[in-house]
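Below is one structure, written out as structure tokens; comments come after it.
Of the protein chains in this complex, one is absent; all others appear in place.
On to chain A.
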């Protein structure tokens, strides 16, 4: 059994960590947090130069042609660094959708631009409150144009193109939903930035008015493709969450070692120790579930739907738990703007909702386990 990343993949992780420690220190994250820029453009450029934006994009489209395991180790580091860039929307959502369902021409048009950092992509799925479901999609597609409103759309205000879920029929059936590719700079789409709990990751409202759109994937398969994209993104985002969990745990541990109260390091008090031990437990469970997700993703295994849901749930719980208790370990200082704890708390709770909330994925997991048991 070799249920671990290879030495080359670990080396890649180390490189990414080094790169991000240098190019994405908390100070850089704060630039975006404080609203001085919508995202870190320099970092985005650097990620392109490192080849991280096109890891899974085939060489013929300007990428590195590597596998998803490589992307997983980069994702972990992006989460650990709290990187304020549209990595997840561009790489996990838009690029994955293109790789899964894009025509040769569509791939040719967008993938090289993703790899080079020229194009930011996203997935426009939600229309107000609610979790992924064909029922919630009202945005209408007809005659090659889209009309309707999407929100929240991750990185919608800075994106160059979007994969859009739209309605082509009037029933709640999956087959009445189709995916479209929209060039957001070609007119017909108005983007309005929305404030959200994590300003380091932008959200927007996109209004489509007779916006030109081309179909992505075969007619009637929109929902099925979308489900696959969400599963893949769930694994990748879970790695970001695991990276964030580990960083929050480390921050708490380091503070507990440094901070003296009652004449001793607070890390010698069992109340603090046990809190940190529990954080280690949830981070470890999440990491192990994520490894299984990574295996399923990289081999396109039949187990992927179940593995993705498990990784997503476990990593969401771990990041929320670790980031919350990291503030608690820091006491009053943890509640200041000056300390970095809140940046992870914000990211943890925003990430928990981006692909559908925890309760949605819990529901998915149980459905998928039942399906497997019935088979």
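In this text, a residue touches a chain if its C-beta (ideal position, glycine included) is under 8 Å from a C-beta of that chain, and two chains touch if they have at least 3 such contacts; residues count from 1.
Quick note on the criterion: contacts and distances are computed from a predicted model.
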Out of "Peptide ABC transporter permease", "Heme exporter protein B", "Acyl-CoA dehydrogenase" or "Quaternary amine transport ATP-binding protein", what name does the UniProt record list for the absent chain?
-> "Acyl-CoA dehydrogenase"
Across A:33, A:235 or A:313, the one contacting the chain not displayed is A:313
Among A:103, A:116, A:145 or A:298, choose the residue that contacts the chain missing from this document, as touch is defined above.
-> A:298
Please give every residue of chain A in contact with the chain that is not shown.
-> 1-6, 69, 249, 253, 256-257, 264-265, 267-268, 270, 272-274, 276-278, 280-281, 284-286, 288-289, 291-292, 294-295, 298, 309-310, 313-314, 317, 359, 361-363, 365-366, 369-370, 373
